[in-house]
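Of the protein chains in this complex, all but one are displayed in their positions.
On to subunit A.
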Amino acid sequence: MTDAPWALLAELTHACPLHCPYCSNPLELVRRDAELDTAEWARVFAEAAGMGIVQAHISGGEPLLRRDIVQIVEAAHDAGVYTQLVTSGLGLTSRRLDDLVRAGLNSVQLSVQDARAESSDLIAGRTSFRAKERAAGVIAAAGLPFGLNVVLHRHNLDRLQEILDLGARWGADRIELANAQFYGWALRNRTALLPAREQLDRAKEIVAAHDGSGPEIVWVLPDYYEGVPKPCMGGWGARSITVGPDGTALPCPAAYAMPDLAPPNVRDHSLAWIWAESPAFNAYRGTGWMTGPCRECPRRETDFGGCRCQAFALTGDAARTDPACGLSPDHHLVRDAAEAAGSVAGSGFAYRRPPPVR
């Protein structure tokens, strides 16, 4: 029998006031009129809790753009799920946060693009840094567990120390340093975002030298540079379910990009069936699907062959070894890009945009 899932990533909407060039939403953003309604989300959380899901990221896009976010959080809380709001901070007033806390919200993760206003706004594609600063004040004043998430890349890595100082000043309990992962929007912007190796080396030194005081620091591996794939979180279909704004259910948010996956939808199937029975969730479960060097590799239960979405994005075949792995026959795809990053000047961003209204 399949082990029970632990976590749900609920993408309430793909709408967002920001335009980050590494957004983890799919290139084809779901339109607002296709979104699940309040009752549908309540059903998803009740089913999720019944299957063993104990944690939910209430995310987007910007989840605060949902007028019914308080009811949705309340439904998750009533089902017994620990909730974390994942927000850009735009629209997070103390009144809004109070309502959410009363509805049962447990914690907040705020994103910031850089330590300085001008560059944070440039990366976000709009003026937003001051609003984030205010949101941080609101979260800290509420005394809620507060995580700060920063996606790292060529344009902000050199300010890592400033970013850590900012997190401490804003009152974060935890700073997640998420080196950009290249699929979807970030892959489209790879030339602009890939850092030079020296930038990463200096950043790693700063993280290593951190004395352990202040916020906890989490460093998400930059897999392009290590020759080691990042472990798919517990393996495909092992821990977590992503439900998109229109009810599309995926083993991970990057899997929208796999055209042959035929992901199931919570409007058509129970979450229990989706988890245990659907072809999409079983496609790369376990190790039986593995090809190439992964099959005999002693690390196959450790990193699960790396990222399926990256394998697909770079080779067109999701069952191949992740090209980030030094043992992959496709490793040059990653190595060449990483090496070139030191010399190319870097281009402008292709900002994330909402779908055209048809």
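Quick note on the criterion: contacts are C-beta pairs under 8 Å (C-beta built on N, C-alpha and C of every residue); 3 or more make two chains touch, one makes a residue touch a chain; residues count from 1.
As a convention for this text, contacts and distances are computed from a predicted model.
Missing chain, UniProt name from the options "Branched-chain amino acid ABC transporter permease", "TatD family hydrolase", "Acetyl-CoA acetyltransferase" or "Pyrroloquinoline quinone biosynthesis peptide chaperone PqqD": "Pyrroloquinoline quinone biosynthesis peptide chaperone PqqD".
The residue from A:T13, A:S59, A:S88 or A:Q109 that touches the chain not shown here is A:Q109.
The missing chain lies against subunit A, touching residues 4, 6, 50-52, 54-55, 80, 82, 84, 106-107, 109, 143, 145, 147, 173-174.
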